[in-house]
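Note that one protein chain is taken out, while the other chains of the complex remain in position.
Chain naming follows the written order as A and B, and within any one chain the residues start at number 1.
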Amino acid sequence: MRTLGVLLAILLIAVPPFMAEYHVYLLSLTLLWGIFALSMGLVLGFIGEINFGQAAFVAIAAYASSLLRLKLGFSFWSAAPVALALVVGLAALVGLITLRLRGPFFALVTLGFGEIVRLIITNWQDLTNGPLGLRPIAPPESLFGLRFDSKLGFYYLVFATLCVSLAALARLIRARTGRMMIAVREDEVLAGFVGIPVLRHKVIGLCFSALVAGLGGLLIGPFLTLLAPGQFDLFASVDMVVMVVVGGVGTLAGPLIGAVFLVFMPEALSFARELRPVMMGGLLIIVTIFLPGGVIGLLRHGLTRLSSAGRGRLAVLR
Amino acid sequence: MSAPLLTVENLSRHFGGVRAVNDVSFAVEAGAITGLIGPNGAGKTTTFNLISGLLPPTSGTVRLDGGMLTGLRPDRVAAQGVARTFQGIRIFPALTVAQNLRTAVLAGMRLGFWEDLLNLPAAQRAEAAATRAVTVLLCDIGLEDRADDIANSLSYAHQSLLGIGLALAVRPRLLLLDEPFAGMNPSETQQAARMVTRIRDSGITVVLVEHDMPAVMGVCDHIVVLDQGSKIADGTPAEIRSDRRVIEAYLGTDDDA
Partner (left out) sequence: MLAQQLTNGLVLGSIYALASLGFTLIYGAARVVNFAYGEMLMLGAFVTLMVMNGLGLEFFLALPLAMAVMAAASVAIYLVIVRPVIRRTELQVLLVTTGLLYVLHDMAVTIWGTDPRQMDMGLDGVLEIGDVIVPYQRLVVVVTMLALVGGLYFMLYHLRVGKALRAVAQNRFGAQAIGLNVDRVVSFAFAVSGALACAAGALLGALYAVDPGMGSAPMLKSFVIVIFGGLGSVPGAIVGGLVIGLTETLTGSYISYGFKDVFTFLLMIGMLLLRPQGLLGARRS
């Protein structure tokens, strides 16, 4: 698994300079979705909740950093920490309000939160230019002699962000904090009695998730050169959910596989574009019912175990 | 008589009209095994839930060594040195036996957030200490050769032992066991009972819930009897055995399974 990852990373560094610009763009898009899926994967797989407001976290980071650049003359790099702090702070607030409650409150409230954020962006026209959107958003300024104003340069920035996010989350789930999070996901009552502060660990998980979503959000403005509220609707969050579930809930590789599957494949093959939503929804239902371990589960357990995996709980993966 | 480790005073919990626990008071001696017995529905589990912070009481207080437990969150109660098991077993089913124990051991360790996240030397020391603690615990509960089995795949008796192991991992002063012998055959029960005695001898105070009287008579130093939410007797096993109200309570409900 690890050697495979290293091999893949080398390919992702070495090959793009020889690729057509459109393909580099496509690859950046895929990796960007990979970052978003990764952030959702933490919520789904390690807190056991759905965050329908994930796109709002992305939007807040994107808008905050872009507004700081456009209106107050910040550089991309100085705006980034401010935007990220804002997103993480909001995530902590949302988490503290909803995650202490048992039941589907988190999913319901984040859905409302997502819509409210979109509504505010749409209606606060003096600041955000409303539905018409903010433009043009310039590429990040060069840093340490590295330039990001070409498709390729920007691709490497996306790639680096993905690697940093992945490394951070990999460390998180191996650290004590991560294992406490897994225990809380498995059985929060028992977790409390062995001495784990349940709410604290859920909120930490959500903050990390928001941090990663925010990192992706910093990039989306320069990537699209335009920010508009329509980009951050409910379906953007659900797309992330589908990626995680298809790839494999409760793993780090799963969301990335899901992102490749759902962004790169249809775009590259450009088939059935109008059927994409049905495909996404259908996949979500079918995979959840018959293959709760996703692609990763399939790879790990082999096709022979398919039937039992569909019915039972996939032990470690779930 | 030394000062009691646990003091329960006028504890009540009502669910709507049901008085699950009704004005119950008792004390638990340090270093002893106290039995909390009574027929099904007597309020034993609810009493544990009140002591351990799962439920807030309707009224009354619980003190540990003079400090107030009432109103504390479960993880705070655990931090005070109170651990419990659950009737019908509660473990982390998808983790291995060793991972189960490791989780509980790590939960109790002092380690800064960033030290842990950045894997600083303190974190590495904690992990090493956890590994040692898990080895000892595996030995204590007799599951050494099951360390890498998924908890879900264990037999019921072994899962019950793992439940006790999780509680021991908290390094409790007070251990609350809720029907630990349920679902065990006689030889498993005997083994587990010996383990409970060993736990007491290692200095941990134990409160043991059972509705099966004979199983606990031999193990307990002291017994509290509940019936329909109220305490009906409190004394040594010999006193309890000859108590008229206890006999009535048990004869009246012979349908326990």
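FYI, a residue touches a chain if its C-beta (ideal position, glycine included) is under 8 Å from a C-beta of that chain, and two chains touch if they have at least 3 such contacts.
Note that the coordinates shown come from a computational prediction; the quantities given were computed from them, not determined experimentally.
Taking every chain of the complex into account, the absent chain touches A. If you put the hidden chain back, the residue from A:L44, A:L227 or A:I257 that touches it is A:L44.
One of A:L111, A:A138, A:C163 or A:L299 touches the chain omitted from the figure, and that residue is A:L111.
Here the missing chain is touched by one residue of A:L72, A:I97, A:L127 or A:L143, and it is A:I97.
Hidden from this view is one chain, which touches subunit A at 44, 48-50, 97-98, 101-105, 107-109, 111-113, 115-116, 119-120, 122-123, 234-235, 238, 241-242, 245, 274-275, 277-278, 280-285, 288-289, 292, 313, 318.
Definition applied: only the chains that are shown with their structure count from here on.
Remark: subunit A and subunit B have CA centroids separated by 41 Å (rounded to whole angstrom).
Listed in rising order, the residues of subunit B touching subunit A in the complex are 52-54, 73-75, 77-79, 83-84, 86, 90-95, 99, 102-104, 106-109, 111, 113, 116-117, 119, 123, 126, 150, 152, 166-167, 169-170.
Touching subunit B in their complex are the following residues of subunit A: 171-172, 175-177, 179-180, 182-183, 186-187, 189-198, 313, 315-316, 318.
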